[in-house]
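Note sheet for the following structure.
Of the protein chains in this complex, all but one are displayed in their positions.
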């Protein structure tokens, strides 16, 4: 058996980005999901959308080349691409709720086998940080989640049922963790690809939900 | 007694326009009301709004000076004024329903003493022509009506109760006809000014609703 | 980048099937997609539902009334189903009186808002417009903040025929003055958005991102109006 490797965050996001199709309009959540934009594939064009009303923006601005009026959803300075357009916040969420976003990638505290996910509130803390997550979860054609498989304390985040207040019910289509790539099917989590050196049984051990293990299970692919 | 004179349509509209205050945002209905824009008073500035999303437009374009992309609500070519802005139809009706229009002037088939008016449908004909009238009637701060006092057949249009389907209930604040200027008060039509040579009794004869005749009744003023 | 440019108006409307809903913008004769409407008239699709400010005018210009007169429309949704002046008898007027075409009368601001509602993924909205009138009969009423409102629903469409001033290859659109009117709303609310453009379609990047009225993601097909096309 090969050495067990947990995926780095960039690798996890690369793997999700490989699923993006030519011409897709993509909204990347703040934090880990923004790493998806580092994956490049010249055979396809991705249109980046951010909540603040910029559509068709490009990579992060290099130092000295920042435009103080152009930021992404994380407040990072980005660069314009040809064809970029700007709208106001209500028009931006028209795009989101109106079904124009092909995929949104978000981080999460928990994902459950029915496609629920939780990423805005921890009951032990007062208040919550929703931002545009609930609108994106309700409006985007597909919700992909990128998160570590377990908490720092080793508790699994891949559950039968979310324990935290959810962001939206039944919307997650695909999940990547440092241990595997999962599709959420009507029957639950289907393990599509595993991290190098990890057996399906070992991944199941780290998971509360029952995993569906297909016959054609593969090791993680890092390039399409 | 002076010779009886019925007011010309331009005089009727001049009189209403005299009521416009400096800085008012004004929406003039198609037809007679557009004549209000011919009244000029250099001591005040009026901002013209039309349903098609132009705000701050100027007089009708002279022949040879038309811009084929710039029309008012009646489809007439108008001229730009400094400060003019254009928006789309939903944004234009945001202004209307949102209470930004200080006064709308419309024509009508009938006006009744409780401030109802009818201007969109004659039951003997199928269908109706609403345009923006119901939105303007519901949204503008004030509705002024300009119409002839009677039909061609001599029937009064100034009524106790509208007989035609109404455009909005209880919104008319002021009415000008070829016989008089009327304020709609909680008690009904108050005759403020009469056409030259017309006594209040003669105007009452042409009117179904009971008129309130104030002690300070005046003859029509044509200039403020 | 996906090619959105079509060579001819006829190509751009060739696949529009019978029975769909067509958006036709324009107001006061400005911003009307006359070339696309002429092509759709040639193409011959029928049993169409049309959404437009009016159901056609009395002049000789190509507009939605051309399709009405040709018998292509089964229903019109608009703010005028009768002219305000009885002298203006359109082909629609006669057919509507004779029961040959159906119609739904919607106040203009409600029409605009219902289009936006469809584009915005909103389930419905409450407006004070039409309260107390015949048009509010049968509609759900509800008071907000002491004022009565009626519930109105989104008005989605299958094909939006759009007239724009400028466009780029990404589909971004710019309108000029009152040409804008219903165009952006219908471009955003339609499933398939087809645009006739008054100027040469420029490369993506040539339009100022702050000046764009409709983002290119809403636009599927662009056709430059030919010199011998319909301009006014």
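Each chain gets a letter, A, B and C, in the order it is written, and its residues are counted from 1.
Going forward, contacts are C-beta pairs under 8 Å (C-beta built on N, C-alpha and C of every residue); 3 or more make two chains touch, one makes a residue touch a chain.
Note that the structure is a prediction, hence the values are computed from the model and not measured.
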Interface with the undisplayed chain - residues on chain A: 30-31, 50-54, 67-76, 80, 86-90, 92-93, 96-97, 119-122, 125-135, 138-139, 165-170
Residues of chain B in contact with the chain not shown: 22-23, 25, 45, 47, 49, 54-56, 80-87, 90, 93-100, 139
Touch list for chain C against the chain that is not drawn: 113, 117, 120-128, 142, 144-145, 147, 149, 153, 174-177, 180, 209-211, 213
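The rule is simple: only the chains that are shown with their structure count from here on.
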Averaged-CA centre spacing for the pair chain B and chain A, given as whole angstrom: 57
Centre-to-centre distance between chain C and chain B (centres being mean Cα positions), rounded to whole Å: 29
Between chain A and chain C, centroid-to-centroid distance (C-alpha), Å: 37
Residue list for chain C, restricted to those that touch at least two other chains: 116
Contacts with 2+ other chains: residues of chain A: none
